[in-house]
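Presented below is the structure to which this report refers.
A single protein chain has been omitted from the complex, and every remaining protein chain is retained in its original position.
Order of writing sets the chain letters: A and B. Residues in each chain are counted from 1.
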Amino acid sequence: MDASATYQVRLEVFEGPLDLLLFLIKKKKIDINDIPMATITREYLEYLNHKERINLDREAEFLLIASLLIYIKSQMLLPRERALDEEKDPRQILVDQLLDYQKIKAASLLLRKKEEDELQKWKRTALPSLFPEEETDFMEVSLYDLAESFFSLMRKKEKKKTRTIKRKEFSLEEKTKEIMAVLKENSFLDFLDYFSQQESFEEAFVSFFSLLELIKSRIVIAVQKGPFQPIKVRLRQEAYLKRK
Amino acid sequence: MMKNRLKEVIESLIFISLEPLTLEKIKNVLQEYSEEEIEKAIKELLESYATNERGIQIIQSAGGYLFSTRPEHDIWIRRLFKLERKAKLSSAALEALSAIAYHQPATLAEISAMRGVDSSHTLKTLLQKKLIKIVGRKKSPGSPLIYRTTDKFLAYFGLTDIKDLPSPEEISKILEEEKDLEEEESSVH
Partner (left out) sequence: MMKNRLKEVIESLIFISLEPLTLEKIKNVLQEYSEEEIEKAIKELLESYATNERGIQIIQSAGGYLFSTRPEHDIWIRRLFKLERKAKLSSAALEALSAIAYHQPATLAEISAMRGVDSSHTLKTLLQKKLIKIVGRKKSPGSPLIYRTTDKFLAYFGLTDIKDLPSPEEISKILEEEKDLEEEESSVH
């Protein structure tokens, strides 16, 4: 296949920001252990800029890695009192994550081959029943099945009562104000904590978009010390000063 | 395709078919082959099952070919099915079990009310499987028996404590998402 064609195809199928990063690194033929942060951060941001239609659901994830890249880049640019090798290289966290991710990708490639083989084998999973229906209706269940069964039961009951609770509506504007209020009160907002406080999926969704808007308009910044670390949102310095 | 390959294809078609597979259907699938080729391959296939000593056989039934076990193995097959039934839960049992798990201690009347079905038979099964136990009587008219899940229940579901059951929030989130997705899909089509 033509190399440019593969490039085109792959642009649409990144499984996430790490996938995109790996692709950019491979394209540049860079050793993962020695990433030139300036180049790769620029490439990454260029990709985000050029992509005409970003899947909103996933934009935050791409932005989070972008902020991590910028963070690492800035850490490396800062003058240091101690030599770099005395501290942990800020790139190492990213490198470790990329190496682990690369293994997962490779494993899923191998599983895909097995899947293809298996899907061509046919099994008699639905033999005509030898016993009355009631007796053969047996299954292996997990905790999820148990819980799901209970909540389906509850939902059936809810429907019977035909009680309708009007959903509270949330506007982007309101949520944006709320987030700004929290940020002015405290210096930062814990991303996950904040979302877990949302009462409904809908409310969390609106909050999410408000936050995205704030990040896009450069009023707030989302930072993370490294993978597995809590994501914190805080006001940008200039916006903070202006508001003061 | 070589001749014995054709025989193998027909074998796999009969194997996978849940109903007796008619000659007509076989010919339909194998359009590329002449009727003679197909009939010859079937004959060879049947002969190979008749001469070899095998636990399964191809029988002709209702105008088609079908795999079946041999009648003399019936006793073993019944044993196997009994064994498998023992190890598993029915969907009714699962439903009653979930009602007890989340609402314990619970009485028969309460469980039946939650499910909208009389659950006495199901509770008996759960008691036999030792997934629930009787822990006393409720101080209310009729003093009904009250039930709780057992340690075996915890072990079955890999829990260390009953508090570790997935919470309403966790599961309803999963179920809600599912609903949203369905709505999205139906609006597209």
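Brief remarks follow.
Following the convention adopted for this analysis, contacts are C-beta pairs under 8 Å (C-beta built on N, C-alpha and C of every residue); 3 or more make two chains touch, one makes a residue touch a chain.
Predicted model, so just to flag it, every value in this text is computed and none were measured.
The chain that is not drawn here is touched, among residues B:R70, B:K130 or B:K152, by B:R70.
The chain omitted from view is touched by exactly one of B:A50, B:L80 or B:I134, namely B:L80.
Within the complete assembly, B:L13 is the residue of B:L13, B:L46 or B:I59 that touches the hidden chain. Residues of chain A in contact with the chain left out of this view: 3, 13, 15-19, 26, 29, 58, 61, 65, 97, 100-112, 114-127, 140, 142-144, 147, 227-228.
Mapped onto chain B, the interface with the missing chain covers residues 4, 7-13, 15-17, 21, 25, 29-30, 53-56, 67, 69-70, 73, 76-77, 79-80, 83-84, 158-160, 164, 166, 170, 174, 177-178.
By our rule, only the chains that are shown with their structure count from here on.
In terms of their C-alpha centroids, the spacing between chain A and chain B amounts to 36 Å.
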